[in-house]
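Have a look at the structure below before the remarks.
Excluded from the complex is one protein chain; the other protein chains are retained at their positions.
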Amino acid sequence: MKKIQVNDCEEVLLSMGQIIENLNEVIDKLDKEAIKAMLQKTMDGDKVFVMGAGRSGLVARAFAMRLMHLGFSVYVVGETTTPAVRPQDVVIAISGSGQTRSIADLGKIVKDIGSTLITVTSKKDSTLGRISDIVVILPSKTKNDSEEGGYLERHLRGDYTHMPPLGTSFEIASLVFLDSIIAQLITLTGASEAELKSRHTNIE
Amino acid sequence: MKKIQVNDCEEVLLSMGQIIENLNEVIDKLDKEAIKAMLQKTMDGDKVFVMGAGRSGLVARAFAMRLMHLGFSVYVVGETTTPAVRPQDVVIAISGSGQTRSIADLGKIVKDIGSTLITVTSKKDSTLGRISDIVVILPSKTKNDSEEGGYLERHLRGDYTHMPPLGTSFEIASLVFLDSIIAQLITLTGASEAELKSRHTNIE
Amino acid sequence: MKKIQVNDCEEVLLSMGQIIENLNEVIDKLDKEAIKAMLQKTMDGDKVFVMGAGRSGLVARAFAMRLMHLGFSVYVVGETTTPAVRPQDVVIAISGSGQTRSIADLGKIVKDIGSTLITVTSKKDSTLGRISDIVVILPSKTKNDSEEGGYLERHLRGDYTHMPPLGTSFEIASLVFLDSIIAQLITLTGASEAELKSRHTNIE
Partner (left out) sequence: MKKIQVNDCEEVLLSMGQIIENLNEVIDKLDKEAIKAMLQKTMDGDKVFVMGAGRSGLVARAFAMRLMHLGFSVYVVGETTTPAVRPQDVVIAISGSGQTRSIADLGKIVKDIGSTLITVTSKKDSTLGRISDIVVILPSKTKNDSEEGGYLERHLRGDYTHMPPLGTSFEIASLVFLDSIIAQLITLTGASEAELKSRHTNIE
């Protein structure tokens, strides 16, 4: 069995530093108009639905949980008691590639229903990027970024070191971005920390 | 209906910056011996189980998904086909407060079984902190941090601005930390990006 | 590899027959006063929460999905956007043994909050049976029914043949019972099939 060295722990810290560096790059490239539109539509919608596959789906749920704490009528697509989507609702899709098949298919249905579709993605030129009303681009590397070599290939070439694999940097960037959207929605709605806590599940 | 201003978007970016600043503080305070022990036990365990409640549970799942991509036999406590835990297994708990009732109760059962219990938390002096074999402390603010005032109270006092509420900074820090653990496990196991992709679900 | 015989298929049909026989026995022993009270409290409650562990939890979700189709404000304990329970809410627990640790613990919290607790179980003399406001007993065999021998032991003794294992008969009985509660709630609320369909998720 492999014996872990102190050096291995150093590299964990270096990876964390690399993730932070990537986050800083994302902030520099964010489109303020898209953020403004996303805040407006999220506040104006009747119900809010979130969706995503895999780890992006987990980020979508983390966002939905906070929206619930804030008092929004919010649902995760695919959960047990999620009702039908109506034209006056807002659907927020999280997809690094913007092409995840099941989510892109659902995005088309959302547009057929006539609801507002917001996509958080790293690829504007993608299925979801093209059909959405609002697209927030987080310019992270995604798991299909093969044209420039995956992170590990670049890792081996020495270009980038200590980078987590596949869509990791998008997933982290989207969580940080969406939690900052929450922070601003708190300011906008005037919700107090006590109100948020009062809605937090009391049977877990 | 409230009209969103450009200023609101600026504040979203400021919140992101605040989260990054918090992440930098976490890196400075990490205990390398705990990380070393966590890497060793995770690699030496038979099966790996992860658990967490609420948003910490979502972070636990995001970690589990990557461990599966890496070829680990990994299960999320509470999912459909998760088998019984055995003494030779490793259970990793994610809990900001270290006191979340359901997870602390499960932690005690894990210790009764005789399995290895690893907790990622922001509070060493907590139920899970006291009973775990390995405790990785991410010194973030948690939702029970009332002694110093919640984020919003401090926000209003002007001490900290643009901070997301409740346990947000722990949840983000734990995701960034665990994804960096993944990056190092990739190096340690010699897994290639192609191998990871081959295990990624092909029916989503 | 084992070759399946026609005889094996016959035995599948015999098992189905045995399950039906068990369901008939359950109907004969149901307490109408408990059903009446359950219908009344479910209709009078503000929000309805359902909870259960393992396969009983899946039955609880199937019930919750139909309550949503009927227009109830209904939540599954443990799902992403489930809010806090309030005194004016009703919590319905499904537990064959009435003792499942996590559900019994949550039941105690529900009673501390002051909400109405309804338990569907096969054991009146159990933790949940004792603390609940309403207890509906489905007198099925449960997985802890060791005093009389598990199904398979009895199977081997020839007392009962073709019985599915562990808590299966309770789980099936509770699904059939709860779907019949739904049928009556439809009559009581005057909901039309078209209304039910209109609430059924349109993005799956």
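Some observations on this one:
Note that the chains take the letters A, B and C in the order they are written out, and that residue 1 is the start of every chain.
FYI, a contact is a pair of C-beta atoms (placed from the backbone, for glycine too) under 8 Å apart; a residue touches a chain by one contact, two chains touch by 3 or more.
What you are looking at is a predicted structure, and each value in this text was computed from that prediction instead of being measured.
The chain we do not see here touches A, B, C in the full complex.
From the set A:102, A:132 or A:174, the residue in touch with the chain omitted from the display is A:102, counting the whole complex. Residue-wise, the contact with the chain that is not shown comes from B:77, picked out of B:53, B:77 or B:92. Residue in contact with the omitted chain (choice from B:64, B:104, B:118 or B:138): B:64.
By the touch rule set out above, chain C reaches the unshown chain at residues 1-6, 8-13, 15-17, 19-20, 23-24, 26-27, 30, 32-33, 35-36, 39-40, 43-44, 53-55, 58-59, 61-62, 65-66, 69, 100-102, 143, 150-153, 162-166, 168, 171-172, 175-177, 179-184, 186-188, 192-193, 196-197, 200-201, 204. By the touch definition given at the top, chain A reaches the unshown chain through residues 78, 101-102, 105. Although one chain is not drawn, its touching partners on chain B can still be listed: residues 49, 51, 61, 64-65, 67-68, 74-85, 91, 106, 109-110, 113, 198-204.
Just so it is clear, only the chains that are shown with their structure count from here on.
The most distant chain from chain A is C, comparing centres defined as mean Cα coordinates.
For this pair, chain A with chain B, the centres built from the Cα atoms lie 17 Å apart.
One simple way to say how far apart two chains are is to compare their mean CA positions; for chain A and chain C this gives 36 Å.
In this assembly, the C-alpha centroid of chain B lies 34 Å from the C-alpha centroid of chain C. Contacts with at least two other chains are made by residues 101-102 of chain B.
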